[in-house]
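We show some of the complex, not the whole, and keep each chain where it was.
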Amino acid sequence: MMEALTVRGPEKNMAASEETSAAIPRSGSASRLLATYRSEIALAVAILLIMGVVSFWSPQVFSYGNIANVAQSAAPLVIMALGVLLVIITSGIDLSVGSTFSLSGMVAGLAMSAGAAWPLACVAGLAVGIAVGAINGLLVTLLGLAPFVVTLITYAVGASLAFVITDGHSIALLDPTFYLLNGGQLIPGVTNYVMFCLLGTIAIELGLRKLVMGRWVYAVGSNDKASRLLGIPVNGIRAGVYVIAGLLAAFSSMLSLSYISNSEATSGANMMLQAIAACVIGGASLFGGTGSAVGAALGAIMITVIQNGVNLIGINSFWQGSVTGLVILVAVLIDRLAKVRA
Amino acid sequence: KAGDKKYTVAVIMPSLDISYWQWVAYGAKTKAAALGMNYMELDSHNSPTEQMSNIKTAITKGANAIVIGPVSSTSTPPVLRFLKEQKVPIAFTGIGPQPGQTDYTSSVTANNEESGKAEGKFVCQLAKERGGAKVGMLSLPQDRENAQKYLRGAQAAFKEGGCDLVQILQTKGLTVREAVDEANDLLTAHPDITAIYGMYDEAATGAAKVLQTRNLVGKIGVVTADGSPTTVKLLRDGVIQGLFLQEAGGQGIEATQQVYNALTGKPTVKEMPLTEPLVTAKDVGSPEAQAKLKRVYPPSAGQY
Amino acid sequence: MSRSASTTFVLEATDIEKTFGATNVLQKARLRVARGEIHALLGGNGAGKSTLIRIVSGSLHRDAGAIQVSGQSNYDAGAIAVVFQELALLPDLTVAENICLPHRRDAFGRVDARHMRAQAARALAVIDPALIALLALPASRLDLHQRQLVEIARALSSGAQLILLDEPTANLTFADSERLFTALRRLTQQGISILLVSHRMSEIRTVADVCTILRDGKSVVDRRPLAEISDEEIVRAMMGEGREKATAPAGAAAPATSGGVTLGLAKDRLALTLAPGSVLGLAGAPEGPAGVIAALIGSASHPAWSITVNGEPRRFRSPADAIRSGVGYVSGDRAEKGVLATLPIVDNLAAAGRVARKRWLVSSGEVQDALGALKRLAIKANSLYALPQTLSGGTQQKLLIARWLDLAPKILVLEEPTRGVDIGTKREIYNIIGVVAAAGSIVVWWSTEFSELAQTCDHVIAFDLHGAISGLLKQDEITEVAMTRATGMAA
């Protein structure tokens, strides 16, 4: 079952990627990268295939405007999925990210409508994310409760508080410069939401592969007991990933807020399942120990691309779920095939 | 000149899981066909981000006009800003734009607060007729503006009429199943209520079911809004005493007409509040009520 | 024994081929087991023994070759009982269920608790009646030693005519092994055939009749009676000519330790101070040594043992505390306490160093270190980036030892470190222990193989069957006989 549940190959967890040795036949670093990211490449190919199929009906799918639109709407999911990925690698699960998205958005919105400058309001929103993550982490590590139960509880409480703090009213954000967080260009030529996604994915990917702490995240998910005996700070790692997941969910919310300039209590409701799905499509196993940031990001993009595709083709909304499901099935089968081949 | 070009209208609904919005879309679709427009339909799944993405996808696909049921009023400013840039007319259905916004063609809504008041008044009257003054409410989720407005209106009416709103329960999934459980709990906690305000069809359907099970039909009055084949039948059967019709289909029809007018240079009406008339078992068969009903839901949904 | 007509072979596997990716694991391997014999299947780590067993038992497909069981090539793999090297227990089921359930094929059958308990109790009694007390416990609560015994009990009680035991004694105490052998002999008298894999030369000689030796997937010795083959021949057949018997402890291999420590251990009336460079053996059933080990590696919150380092009282609060204070630890329970199964070999090797050296970054030097470690222990791996599960059992064990090679721990705690390791590598490990000790470190070593303790230790604490201290042996007193007596393991 372990095997069955791992949608992607195991090689993902390689630490070093540049080095080869005498004992082991030297392969070019390009071919190594190819091997390491076989599953991600299969996913990317699947995404292009989907777009290719869509282009038969709607050639605009490859237009700059459409791609920007897809990127824009994928961005919050990508960021959230990166945090969820870390939790999943440790063999945990975080159901609370959706309501953290909503709650932190409401808090930031409330702060702004109370007159706070948007950077300050965002700090408040991020603090909410960190707080929820910290509570998750503490309950999971100190009390040893099941992550599913803990984050189900914080999910329910967070969703509820998102309503409570504004009595259910949504908030229009009127600060004319707030759009800059999402739509500005800290790096000239690259709009921020693209930059944050790229930066986030690269940072998490490198962190997981090149930092000792990153390797520990895999170790904890791989073998909790052995990790303890190896002196790995298992509780610290576990608590840490929930905090990061909370923080990224909140950041994802700020980005979305900045784009939509509107804060709503249910805005994150659909995102939790999508974020987990993105990780799993991207190769993470819910049993822990595997997964990559690039995969999770591609998973999130695939979900968005499919949604975009069914809309462009103009598939009746009742049929959309069926089409989405079947496309994911095909994508997962392509990945499977890529694995069998190798 | 209008005949030369085939316009495309994009209908963007907050959630097509909900029959109300399906019917708005249906109205828009039939009207678009009548006007010779192409039609596309997009679902925002209650997410403002997806709503924005849908707007852009619609433009990408060549939509010339938008008919929208927004996820919320507060979510509308960026939508309006974007569509203004694109010079695309937009009409609202069901839920209007954020106050202060002006860059839209038309807003076809029901006046929820006024309707709430009228509904509250009728509920209170039913309660009094049944020898009590306590009423309960099965509400739409109160994070929706229309729900907040209905509630505000109803509360005002209760205060005026001297009725006591003892409990509000919100159904989150908008299903009859949930409403049944809540109506049961409502009656357990407050056996002395004499009327129930079910804010929408499923809520009232659930309440009606519970009254039937508990043999309380007629002893506790039920009032609802919107209108569905199920509630119409319950009205005819005397389980529900009052139904305030909201023209779901009619909103789609009018909004589509308005954007078509904008595209073809005809005059438009900026604010178009549609009334929500009360029908009862007595007058549901009347031609006026029947005509109105036909603007609520399509024939395929069930009988009128 | 019966070496007459080939028709008497219970198992006849010929020309078996198996490749994993690019590696030829089995090349025309041949294995024939006659009725009523105990047949030793020998070979170095990675020779292909376990692979052959998995193929015979039907859990792995062969690429080529023929297998006949009792003359039938269409045999029911379920009729062969197997104890797999990496054990196949169901952790959430009770011991009784673990023994009885796998024999059941009637999906709709009732689980009769009384019958099952009685049956399981009978199976356990053959191995060790003390185990009956564990019947109702879930298998997850057993230690490695107990898990191994339960597996054996399951196989022996299966009623199969052919029993394949892949290193069943690797985790067993001397006494348990003795009881197992007695049981095996009894089974052979009923005409049951046993295939036994072991790296312990002495027990092979004691119990087995015939041997087949694999080297690099080829049957280099095919059915030779053990009486006709010398130890030296066996070792040569296993290792090949190319590989030296023992790598000389080259100067380069000596870890650069900054002086040694003295270690004091005390419990009840025992107080022992070990000078730098000492090798302390722990002998006896698992309960006793487990206490010392837990105290030394910081895994027990309330250790029964008190420890002094350089005369100062010291309590290790956590494994991390212990590692950072220079304590290294290798366990034979690799699946539970050692291997990080979803991480590649290089991470498995670097894991301890990253903690001990408080590293923040994954350094490219780790790859070089890993290659060096693999070389020193002659570990064959396709790639540093392969998963540990692609290695043979003994090779995985070597990985766990290799983790510590460059770290020069001040105190090295070994819990059955040679479990499943072949004879050649064992010698290398003894050498390493010698080198580590020579550099001033202290080695604390629990082994169920008294001969290895006798060979390397200067102190031995013996524990009785209940885990109580039953003796302290020094220098010349350390003999297999003395340890057997002190531990009460004279079966």
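Chains here go by letter, A, B and C, matching the order in which they are written, and residues are numbered from 1 within each.
Heads up, the rule we're going with is that a residue touches a chain if its C-beta (ideal position, glycine included) is under 8 Å from a C-beta of that chain, and two chains touch if they have at least 3 such contacts.
Values in this document were obtained by computation on a predicted structure and should not be read as measured data.
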{"item": "Full-file chain stoichiometry, since only one instance of each kind is pictured", "value": "A x2, B x1, C x1"}
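One rule holds in what follows: only the chains that are shown with their structure count from here on.
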{"item": "Chain A and chain B, separation of their C-alpha mean positions in angstrom", "value": "36"}
{"item": "Approximate Å spacing (C-alpha centroids) for the pair chain A, chain C", "value": "42"}
{"item": "Whole-Å gap separating chain B and chain C, where each centre is the average of the chain's CA atoms", "value": "72"}
{"item": "Chain A residues within the chain C interface of the complex", "value": "10-11, 13-16, 18-19, 21-24, 209-215, 218-219, 221-223, 225-233, 288-290"}
{"item": "Residue ranges of chain C in contact with chain A within the complex", "value": "297, 299, 318-324, 329, 331, 336-344, 346-347, 350-352, 354-356, 359-362, 364, 366-368, 371, 374-375, 381-385, 387"}
{"item": "Residues of chain B touching chain A in the complex", "value": "16, 40-43, 45-50, 52-54, 56-57, 59-61, 71-78, 98, 141-143, 145, 148"}
